[in-house]
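Only a single protein chain was left out; the remaining protein chains are all shown in position.
Coming up: chain A.
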């Protein structure tokens, strides 16, 4: 067990930043904390790092009580590494000095690295492909190279927990994809547990073993990227991760009647209980199908955007606006009357709780 949070609460004055968080981070696990800004994910990360003290609750890192009532281990005495959003490279130190800093000062440096700091420094720089940049100053590096130095510095002392605070948000789009692969490679090589904070759902889905979706200071859902995407447990997760449309209607033993239209039945064997209770059915844009003729709900195209490999439509159905993604060859003019139906539905993995309406 690499880290455990037990009933952790954090309030700033009257505002509740985190309400009762329980979480186990397993050894070697890559966890992505996903949520909109202000959802508490950064606060959670800073609690793990030790920059904030929880209002109540316990935190264990690597079998050491990092936080218990009346006692807190400061960041410099936790077995952690961190990649900051702004990289936080010290502008007055060469690349090699940045990487060597944790080797000189970190409390948990393994003995074999302590004896051979230079070798370890070179090894880590090689890992991120910067072996020829050891003598550069931070201002002589590109954004991607700075990011690599920040990564190298974070893993140099081989911490048992690696914290990443939106590390890719200050890079441009192309570089971001490249750095994702880099971070995955480092995770494979170091086998360190990673807690990765992001507001970008594609980053979380692409890299993590488990995704934690957070909203308003609490955890909405924890699960594998595939489950989070395909089988959201809450409306928030469905909307934030899958950009799903919430279709109101009625659940009956036959299935789901969208907009309570008794003529139309959508199969609904795999919808979470919250949706059934609320009488809404989450449909991601690509799960809809638009037809110029045929059965289904009747609607009208109100907006269209060409995206290259697909089309993004906004369709109005009985006063509801839904987004629909179709293959690029589906071309419908604005104002066109269409019928809208459902396409493929995924099969859940065995771990996923499935609520069968009966």
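Couple of notes before you dig in:
Keep this in mind: a residue touches a chain if its C-beta (ideal position, glycine included) is under 8 Å from a C-beta of that chain, and two chains touch if they have at least 3 such contacts; residues count from 1.
Rule of thumb we're sticking to: contacts and distances are computed from a predicted model.
Of the names listed as "Acyl carrier protein", "Iron(III) transport system permease protein", "(+)-trans-carveol dehydrogenase" or "ABC transporter", the one that matches the UniProt record for the absent chain is "Iron(III) transport system permease protein".
Annotation: of A:60, A:106, A:176 or A:257, A:106 touches the absent chain (contact as defined above).
The residue touching the chain not shown here, chosen from A:40, A:57, A:138 or A:258, is A:138.
Within the full complex, the residue among A:88, A:177, A:259 or A:330 touching the omitted chain is A:88.
Residues of chain A that touch the chain left out of view are 49-51, 74-77, 80-82, 84-86, 88-92, 101-102, 104-107, 137-139, 153-154, 157, 163.
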